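A single protein chain has been omitted; all remaining protein chains appear in their positions.
What follows is chain A.
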Amino acid sequence: MASTTGVKPSDGVANRSGHDPDERGHFGRYGGRFVPEALVAALDELSAAYEKARHDEEFLAELDRLHRDYTGRPSPLTDAPKLGEHAGGARILLKREDLNHTGSHKINNVLGQALLTKRMGKKRVIAETGAGQHGVATATACALLDLECIVYMGEVDTARQALNVARMRLLGATVVPVKTGSRTLKDAINEALRDWVTNVDSTHYLLGTVAGPHPFPVMVRDFHRVIGMEAREQVLERTGALPDAVVACVGGGSNAIGIFHAFIDEPSVRLIGFEPGGDGVETGRHGATLAEGSPGALHGAMSYLLQDEDGQTSESYSISAGLDYPGVGPEHALLKDIGRAEYQPVTDAEAMEAFSLLSRTEGIIPAIESAHAVAGAIRLGRELGRDATILVNLSGRGDKDVDTAAKWFGMIAEDESAEDADGTAIADGGRA
């Protein structure tokens, strides 16, 4: 049965949340703008354009039309009873953002910002990407809306996500491998910021998560609020009650904030973000920023981050390129401090076990990022038991991760692995 959700994708944009930051973008002590002065004019321009667009019927209608006819919204809600058997018998409901066009939730934000780019009269878009999901979504929107697209991607990630590099190039985007620093998402953001400082007149930085300077955390969140708004109606319709818990994976935190927001004022609903525990937080090789980090300023905002005692950013690690980031969105930092949301690490091994389990029990191959949320739901279900209902944001699909997973599970030998466009062997992930 088709979902009867009456939610419009633009509702999260048009209707102000009760949890907006102050005028300068502060969520409590977090957020704000820790940026070079050179970028302030562009951020002010973006804030003004967004504020105007959210009251503009034409913009909202265009966003709704694209999400209906192009993205394929609303995304379905899928019962996962066989997975539930492995989760203490709890009822597990999957919000299927993996079924969106381009294969993840990222398109929600990208279409909104791409439309804004057009309205600001800019013709060039830059973006960062980790797993490639945001890069692919951005390349897609730029192809659709005739925008030049440059995607910065750490060299480590271009290797472990070679298929997504090819996808972006097929869509007409230029992919720039970033060879500085740790050569992952953090450094891709640095390089995008350097490009933006240099080309700010012609260029929009289409940031892919709820981090960065104001207005990105609030604007990106609003474009993703549709996830939770739809899911809330769908869960109520399906079960007649609110879920006991809503869970999501957290890298920068965009899919999590998108689904959390519709439940934030429901104290009975636990909100739990699962962060990349990598090899285990005790090894130091992880990306569990909220669980293990401390407050500081990175990439334009005050939030939690992984840092050493001199304030140098620590290198994060995760099997999942999309979660491999030492920072996190400022609203999550506030939700943690006030105790409204909980954040727990999930290791590579737990995530890959969940990846396999969901594939085999329900016929759904999740993105490794989303597998962290599935693993968290299994853990939580065992804790809460069979009366519990757990809503999981299945933020992306796993096609891009097949090579990594096949190596993890020993299904193909290391030397049979795919090669990327530059001829570099995909190096990461083999552990089995």
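We take it that a residue touches a chain if its C-beta (ideal position, glycine included) is under 8 Å from a C-beta of that chain, and two chains touch if they have at least 3 such contacts; residues count from 1.
Everything below uses one rule, namely that contacts and distances are computed from a predicted model.
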item	value
Among "Proteasome lid subunit RPN8/RPN11", "ABC transporter permease", "Tryptophan synthase alpha chain" or "Peptide/nickel transport system ATP-binding protein", the UniProt name of the subunit that does not appear here	"Tryptophan synthase alpha chain"
Full-complex contact with the absent chain, from A:L193, A:A288 or A:A371	A:L193
From A:G28, A:G72 or A:G181, residue that would touch the chain that is not displayed	A:G181
Touch residues of chain A, complete complex, unshown partner	24, 32-42, 44, 180-181, 186-187, 190, 193-194, 197-201, 295-299, 305, 307, 309-313
